Structure formats: C-alpha cells, structure tokens
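Sharing a structure below in structure tokens format, with a few things to ask.
What you see is the complex with one protein chain gone and the rest in place.
Entry: subunit A
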Amino acid sequence: MAPKLPPQPPLEHSSAATAGGAAAHHAPPRGMLRWLLTTNHKEIGSLYLIFSLIMFFIGGIFAMVVRAELFQPGLQLVNPDFFNQMTTMHGLIMVFGAVMPGFVGLANWMVPLQIGAPDMALPRLNNFSFWLLPIAFLLLLSTLLMPGGGPDFGWTFYAPLSTTYAPPSTTFFILSLHMAGISSILGAINIIATILNLRAPGMRLMDMPLFVWTWLITAFLLIAVMPVLAGVITMMLMDINFGTSFFNAAGGGDPVLFQHLFWFFGHPEVYIMILPAFGIVSAIIPTFARKPLFGYASMVYATASIALLSFLVWAHHMFAVGLPLVAELFFMYTTMLIAVPTGVKVFNWITTLFRGSISFEPPMLFALAFVVLFTIGGFSGLMLAIAPADFQYHDTYFVVAHFHYVLVPGAVFAIMAGVYYWLPKWTGHYPNVRLSQWHFWLSVIGVNLTFFPMHFSGLAGMPRRIPDYALQFADFNLVSSLGAFLFGASQLVFVAVVVLCVRGGEKAPAKAWDGAEDLEWSVPSPAPLHTFDTPPTFSPHVH
C-alpha cells in the first residue's frame, strides 16, 4: 500500500512514516503536519483516543445541562427546545463521537501490537478514517448555532420528527452522520484486513487475544449495519429535500418503517459499543487474577452468538408501536436468548477470578466494576425484554437507567480500564495509583448516584426526554443530578492522571503487569513508533 521506507531507529520521535511526501524528502513532516499526515497506527490510535476524550467532555457538558435543568421540577435554566437539542446532541456525541472512536483508538493502538503486525493493513486509509471524524463532529456541533437550532428529535431521530417537523439544520446532521459512518466503515475494513492477514506466523484465529477477537466480530457488525444507517439517513434526506415519501404516510410511506430500519441498525450498534469492552475486560481480569482466562473458546463463541442474535431482536425497541402478538413473542424470546451467551461471559469472568491471586490495580478496579455494574444493566435489559412489562417501562427513565448502566459503567468504564491497563505501554510510565483510585471511587459513586434512582423514577412513570416533571419525582432527580455533577467533575481527575502519566511517573518495564501474557508486553515500554518490523515468534500459550 505505502512506499517502502528504510528501517528507522525505534525511538525516532518525529517519523510520521509512510505518507507519500515523507518518502520524497526523507524528512517526515513536523508540527501539525506530522499529525495530519501520519499513517502510524500508534499515532492514529492516540489521535482517536484524544478525540474521543474531547467528545466525552463535550457530550458530558450537554448531559450536565440536562441534569441541571432536571435538578428541580419546573423550567428554570433552558427552554424546552434547547433541552431537546441537549438530550439529542448528548446521545449522538457520546455514541458516535466518544464511545465508538474510543474503541477504534484502542484497536488502532493494540490490535497490531497484540497480533505482532508492524502496522494496520491500510495505513493511509486509517489516516483518512480518523480525519473524517473531527470534520463530521465540527459540522454536527455547528448545527447548534444555525437558525432553528440543532437536532432536537432524540438520538434515535424517529421520522416524522426528524423529517416533517425537523429543524432546517437536519440536512447538516445527515451529512455529518454520513461522514462518521464512512469513518467507522473504513476503520472496520482496516481492522478486518489487519486481523485476517497480518497475524504473526503461527498465530491461529483461536490463539488471538480476546480483544482482537471481539474487535474482529465488531468490525463485521459495523460492515453489516453501518450501510443500513447510511440508507436510512439517505431516505430521510430524500424525504426532506427531494419530495419522496419513504416515511410519509401521505405519499404511501410509513413512519413505522423508519423505526424498523433504524433499529435494524441500532441494535447491532449497541453491541458494537459493548463487544470490544468484553475483550478489554477479558484481557484485564486474567492479568490481575494471575490465572489464564477461563473458557477462552466459549468466550469466542459467546461473542459470535451475541453478534448473530443482535440481528434478530431489533423490534424489542418497538413493542409499543402495535406489533402483532406473534412478533411481540418472537422478539421477546430472541431478546431473552441473548442473556445466555452474555451469562456465559459473566460466569467465565467470575470463574477466572475464583481462587485467583487477585490484586487491585486501577485497571482491575474498573474491570471488576464493569462486571458488576454491566450485569445490573443486563438484568434491567431482561426486564425490558418482557413485552407486556415493557408497555409500562417504554419511554420512561427505567429505559434511561438501563442503557446508561450498560454504556457508562459498561462501555465507558471498559475504555477507562483499557486506558489504565495500556498507559504504561503507551507512555512508559505507570499512572499515579492514588489519583487513579480517587478517579475510580468518585466515578463509581457518581455513576450509581446518577443512574440508580432513575430505575425508581422510571418505574413510577417519569417519561424520558421531558424538561419538566411531576413533583413526586423531585427527590430522585435531585440525587441523579448531584451524582451526575460528581461523575462529571471526577473525569477531570482522569484527565489529570493521563496528563501526569504522559509527562512522567514510575517507569514501567516492557512487561508492565505481572500476569500479562499477550504479545504487546514483549515490546519495550513506551512502545517505539515502529514495532514488529520483523514478525515475532509466537508460541501459543494454552488458553
């Protein structure tokens, strides 16, 4: 793909590798251009992670606006239109801007290191997929300043709210989502091509670390469903601008069709956001329990089953649209079926811990919190899967509690666990233990204070996406808001830990953690810009 370069000294700092210009004058670009043109998987991985962190804070600020408005009943801070834009943008940015790029960043950094590849298979495409993202999200954020405001129809952008009744900026929203989608698709192609073709000699698929496995399956999901999302938003675009009637009953279309198409994308999408988290936790728990992962093969099959089942459950988001009884039952049972492979995973993690020699370093703290709190989110998911019960829970704060439990102490905690786990490899320094522990405990307390009361307010009937509420929900919302402020503020500690770790700290050896076995721990810490120029010798350890 890229022109060949002479081998470079491993600790060379400014070698932005293989872009065409760099090869011509043998001096890699410096300053901003270095980052703009880099094709190095580690630099692109860092860019993704930094981008994801920035988006996490922007989306977080929007969440703070929402929680501040909901601090007490009545309308006090923002008007309802702006409130709607805040909930919508919070969801869109966290899903497409923070969690997905966060995992792609970890994949860029770690997949080549874990399979002994010198770089991603398509380095220049990799650069392109990253730089699409800042453009897409600048465009998305700019809609907030446009006349009529930004998207205000919820992150699920149901038609006709997002077509007939949408603000004029919706066309920009569609374009930015198209760009983010193309970025994910290209990233997925790159990851599949890397994993399938660039593994170290002797590494079979069933020898791969689970983070690589879960990302391989995630990438297939992305390729299968991102085009469906692209199709849906293209139909919206045509309904808005070209007079078609895909979702407009007046011209023979159907708004319910939108929901089917959206959730056909949307449900695999939620597994796209959690499968790599399973992979990270499956790397961390064995390391700090000092035992090999229990049931490696069953973990792989469970991940694949979850991915396949995710295509058969989409209508459980739509129990209340008036599905026929047969469909309600079908989607109820398939949804409950997903609890089986997920349960296999949770039990495997617990069994790995069983009689392990456990120590509680920061990554392990987050991984353990993940197992417990994600399971709580899984259980409330099972409650929501019960179709008749869902008629009551639908569109209440119970749903909000459910998906925040699987996404915040689920996906986000897993990303943080991964960051703490691999920071020594990236920077050569251990993260400050005391500060990491503060970050962990403040986050755990904040997350639970925020989201646990939402179960109760939801069961009592508080609807989601409403800027005001009845008086009886006041106490729950007060607690939720205080918890949210605590959680939001404690993420500043996380930034402090990362910045301090980049600048210095206790030096880490190549094998930074005692029980860590995968290939990334065989290269020095910090990992030099170019690793595995010659493939490593790989000897499969028994899983």
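A few points about this structure:
Throughout what follows, a residue touches a chain if its C-beta (ideal position, glycine included) is under 8 Å from a C-beta of that chain, and two chains touch if they have at least 3 such contacts; residues count from 1.
What we mean here is this: contacts and distances are computed from a predicted model.
UniProt lists the omitted chain of the complex under the protein name "Cytochrome c oxidase assembly protein CtaG" (options: "Multicomponent Na+:H+ antiporter subunit F", "Small RNA 2'-O-methyltransferase", "Cell division protein FtsW, lipid II flippase" or "Cytochrome c oxidase assembly protein CtaG"). Only one of A:Leu261, A:Ala302, A:Val408 or A:Leu423 touches the absent chain when the whole complex is considered: A:Leu261.
In the complete complex, the residue from A:Ala121, A:Val399 or A:Leu423 that touches the missing chain is A:Ala121.
Note on the undisplayed chain: of the listed residues A:Thr171, A:Thr244, A:Thr351 or A:Gln437, the one touching it is A:Thr244. Contact between subunit A and the unshown chain involves residues 1-5, 7, 17-18, 118-119, 121-123, 185, 188-189, 192-193, 196-198, 201, 223-228, 230-232, 235, 243-246, 249-252, 254, 256-257, 260-261, 264, 322-324, 327, 530, 533-535.
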